[in-house]
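Worksheet for the structure shown next.
Here's a slice of the assembly, chains where they normally sit.
Per-chain numbering from 1; labels A and B assigned in written order.
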Amino acid sequence: MNTAVKIAGVEFKNPVTTASGTFGSGMEYGEFVDLNKLGAITTKGVASVAWPGNPTPRVTEVYGGMLNAIGLQNPGIEVFCERDIPFLKQYDTKIIVNVCGKTVEEYLAVVERLQNEPVDMLEINVSCPNVKEGAIAFGQDAKALENITKQIKKVAKQPVIMKLSPNVTRIADMAKAAEAAGADAISLINTITGMKIDIKRRKFVLANKTGGMSGPAIKPVAVRMVYEASHAVNIPVIGMGGIASAEDAIEFMMAGATMVAVGAANFINPNTTIEVVDGITEFMLRHGIQDINEIVGCV
Amino acid sequence: MKICKTGIVESVSMLSPMIYDLAVTTNLKDYAVPGQFVMIYPKDKSTLLPRPISICEITETGLRFVFRIAGKGTAEFSGYKAGDSIKLMGPLGNGYDINLLKGKKVLTLGGGIGVPPMLELTKALKSQNIDVTAVLGYRDSSLFLKDDFDKYNDTVVATEDGSIGTKGNVMDAIAANNLKADVICACGPMPMLRAIKAYAEKENITAFISLEERMACGVGACLGCVAKTTKEDHHSHVNNARVCTEGPIFDSKEVDI
């Protein structure tokens, strides 16, 4: 039975990774799950320098999910290379580094710094709804997306995944723009912009007013977009958005995802990643699936 | 060591309107220290995030939590019955380092729903023969948990309505009783913590305060629950420490509140 999948020449032992920003660099969840069992770990976004992120409150709960407006707090690429990469290299799993920036130059600085680092892939965050500059501006306009993708591809030594925003009219157009510019893969969906108001205090719950919505509540939108995007391009798709079980993961794969990521579900159950890995194997056994690649886009 | 595991409810009772006492059989107790908290996961599928609840007491069989109903999650917890199984993760956070308190005169200050975590701390300090006095601030004469504190010290009380003890808050009680301390340990609403921070600076003593912030993961991964720190934090190097991990107990000098 084969659970391995391949994206841009990188082979993952299974199709399960973590959604950026929900798993740190794995340190915090290593107490709960065996990191060696994951197909890959996708890190929290890292910028060229340390970012303080947004004021608090940064998180709040909504029906079937949560809103976050962390604002990409991170220690910057130097600390990341010195601390997080060596930590991750202790484990038998692939490393996908999520890269963020406010300008094209900032993205390029991170990508360049990672050229000779032992990481397997880069995921470019052009879809974070919680920072004022950069980020989502690149992910909501096909031309801007194409431009930044091209420039990153010129510098990157590792395969590049463009992480797309669901806050767009036509996700297929964004997927095509990424592909046309040379992206090796796309991942989606990032969070959907939402808002919550405390009606007793007549105030926004989050200091940032809006936040990105994640959790089981957004799954149907994510599955639809993975389906639309994967049918618009020939590059592989990494699917995410509300995955909390192996059944959810399989739904995304049937919609067209070659790989899947567990996000907010880590907060709801710290063992989710491993339960998804094990559950996929069980599903394959129960349904006589020899190779997990069989089900990708089978619907 | 952090554990994510099912516990069994021993008892639930109301101590005061909206204030509930939940005892759970769990081996998380074996790893807990005063000042830590535990994530309790609601069963209601519309409220998925776990609720951080401070440890009120570490018992022979498990943990005791005293909380205020603040929303759907805590409302659910208040309705549990003996024998129910609930999912817990913890113990979480740094907790108090008792060694730093040895040989010191300590005041444990609790205000409102900040009272419960002071119980286990007061008890632990007493068991180490540390000189401790608990000063508890309540809204009115509903002095939840005071009897428990009285087992370990001569508890000093302040009530906002003046019905019992000093009229006012814990700071008023400290002044009225002319209490002195080498170290203050405190949990309560932000205005109280700010007053304690100022008081500690004026008196040139140490105050360990317990901060609250909205959390998602509880283990330091999501970076949701940060507090502004005066020094660079060791995680992100940006003066934003994680309340769930570097906290919830901070030296008041080291946080900007």
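Rule of thumb we're sticking to: contacts are C-beta pairs under 8 Å (C-beta built on N, C-alpha and C of every residue); 3 or more make two chains touch, one makes a residue touch a chain.
Note that this is a predicted model, so its numbers are computed, not measured.
Novice: Quick one: what's the chain stoichiometry for the entire complex?
Specialist: In total, the complex contains the protein chains as A x2, B x2.
Going forward, only the chains that are shown with their structure count from here on.
Novice: Between chain A and chain B, what's the gap in Å when you average each chain's C-alpha atoms?
Specialist: Distance between chain centres, rounded to whole Å: 35 Å.
Novice: Which residues, counting only chain A, touch chain B once they are in their complex?
Specialist: 21-24, 27-29, 31-32, 44, 50-53, 56-61, 63-66, 68, 70, 73-76, 79, 215-216, 264, 266-271
Novice: Residue numbers of chain B touching chain A in their complex, please.
Specialist: Those in contact with chain A are residues 1-2, 4, 41, 45-50, 89, 213-227, 235-240, 245.
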